[in-house]
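Here the complex is missing one protein chain, while the rest keep their positions.
What follows is chain A.
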Amino acid sequence: MLLDPMGGIVMTNDGNAILREIDVKHPAAKSMIELSRTQDDEVGDGTTSVIILAGELMTVSEPFFTMKIHPIIIVSSYFKAMDHALKVAEKIAREISVENHEEIADVIHSCIGTKFSSRWGSLIVDLAVQAVKAVFINKNGKKEVDIKRYAKVEKIPGGNLEDSRVLNGVMFNKDVTHPKMRRFIQNPRIMLLDCPLEYKKAESMTNVEMTKEEDFAEILRQEEEEVCKLCQAIMKFNPDIVITEKGVSDIAQHFLLKQNISVIRRIRKTDNNRIARVSGATIVNRPEELQESDIGTKCKRFEIKLVGDEYYTFMEECEEPKACSILLRGGTKDVLNEIERNLQDAMSVARNIILDPKLVPGGGAVEMHVATELTKIANTIEGIEQWPFLAAATAFEVIPRTLAQNCGCNVIRIVTELRSKHAEDSKDAPYWGIDGNEGKLADMRVIKIWEPLVVKKQTFKTAIESAAMLLRIDNVVSGISKKEKKQGPAGNIEDAEI
């Protein structure tokens, strides 16, 4: 995460996004890639750190194999180290209030400080905080933040990044079906449907046998009448806008236009769900069964605007919207994609903080602190397990080390300095970290670099558990044909054909 302070200019520096693109053959490497996916699923951030840490844990264990220490011992001491590391991290964590907008913004800022969008300062941060706060629901103690379903990112190329904003409502890429329909309505009555407003065929096989010419006309009329009935049912409730997931026939459009109703057709189910959430409407399937309570009125402004060269529908100024759209503008599609990824990260971070408002200092400070504390604890461990435990402690230093490396300063000097700072027995000791921009040591409280505790904890857990799993392997049995065989990491590959 804080690995590329210069800003990933070419493509992305989201660990998961990079690894997802790589095609790996080796089974062990594959499991590493899985790791970053887990991290992404669970907390949505720290995908790079977890790989680095797991890799380092494997590297430091290597000397023990030459020393003939049994892998089981290494594994069990790694697990012990994990327990202690989690405790240490928890100890220096501090709680913040969820209401405090500024503090949350600081955290997100430090998390996405490395990314492309950091050039625009607090913009992305503000977007993320607003979006997450909008979808945050606290229902009798159960906190729910569903970013996946209710915070939709809409990217429209063109314009400036500064034009991006979080809507107080939702938007989608659709226009009214008939050009004469109203494109701007204040305080609209919204009706949501998920059925077609056209003549539907029955499910069962039905054949009509016609003998007379009049019959044919009769059937056509019947079909028309059917649509007319549907429209009348709708018009009874006097809506201003009808939005449906399916199609709307020309006749239906005609009827509705006469009543001055705007119609939008073929919107996505997910969009419809979001509209239901912001407007307070219920999605109805059969117009005959409409009720007054199904009409949504919480949305105060309906507007269709031409953005770029496409029409977009905006539904804004809602009372307590529980869903939102985030409008992103930017130069090109690539830029927008990268910004979207950053925004997703930022939103996950914001979600994590709201769900569990505990923070640890960033900039490698917490890892360094864990390393120092573990080294102290290591001295109290009896027997052979002390060695791998100590190694695990030093492995945590890889994060500040990589940070230092990536900002181009003297790695050895700065890491040693950091270590000595942490070894001091003062109250400030755990908060010293590396300032990625300056390449100097800094008090993380001063430069306000914080990270959510959940992310760090998940990183430690995932990294250590997966390293442990790989260390336990002493034999690779491969079914891949003989030509493609490669040497395994911990043992030899045996022939499967016996």
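Quick note on the criterion: a residue touches a chain if its C-beta (ideal position, glycine included) is under 8 Å from a C-beta of that chain, and two chains touch if they have at least 3 such contacts; residues count from 1.
In this text, contacts and distances are computed from a predicted model.
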{"item": "Hidden subunit of the complex - UniProt protein name among \"T-complex protein 1 subunit alpha\", \"Ubiquinone biosynthesis O-methyltransferase, mitochondrial\", \"Vacuolar protein sorting-associated protein 29\" or \"AP-5 complex subunit sigma-1-like\"", "value": "\"T-complex protein 1 subunit alpha\""}
{"item": "Chain not shown: contacting residue from A:208, A:412 or A:446", "value": "A:208"}
{"item": "Of A:41, A:99, A:213 or A:309, the residue in touch with the unshown chain", "value": "A:41"}
{"item": "Contact set of chain A toward the excluded chain (per top definition)", "value": "25, 27-28, 30-31, 34-35, 37-38, 41-42, 68, 70-72, 75-76, 79-80, 82, 139, 142, 144, 146, 149, 194-195, 200-209, 215, 218-219, 222, 226, 273, 276-277, 282-286, 289, 458, 461-462, 465-466, 468-469, 472-481, 488, 494, 496-498"}
